[in-house]
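If you scroll down you'll find the structure; I have some questions about it.
Every protein chain of the complex appears in place save one, which is left out.
So, chain A:
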Amino acid sequence: MANEHGQKWDRCLADSAVKIATGLGVGIVFSVLFFKRRTWPVAFGSGVGLGMGYSNCQQDFRSPYQLHGHRVKEQ
């Protein structure tokens, strides 16, 4: 249980890194291919990557507290 926290951070960081990198890469690619080497797709891509990583991280950390409700249909 104590290790879980640490494990979560590891996962989170790894995932974020990957996502940022991926975003960066995709941004670069797009920037090169479609947007005439502007900077904004790169920033955009990395931002997307970061955001995704951040969201995933947050989701991971929140997961114990997540309540999943079920809608019970009235019969």
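Going forward, a residue touches a chain if its C-beta (ideal position, glycine included) is under 8 Å from a C-beta of that chain, and two chains touch if they have at least 3 such contacts; residues count from 1.
Throughout what follows, contacts and distances are computed from a predicted model.
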Protein that the absent chain corresponds to, by UniProt name, given "Vacuolar-sorting protein SNF8", "Isocitrate dehydrogenase [NAD] subunit, mitochondrial", "MICOS complex subunit MIC60" or "Synaptotagmin-1-like isoform X1"
"MICOS complex subunit MIC60"
Return the single residue from A:Ile20, A:Val42 or A:Cys57 that touches the missing chain.
A:Cys57
Using the document's contact rule, name the residues of chain A that touch the chain not shown here.
1-2, 4-5, 54, 57-58, 61-62, 64-65
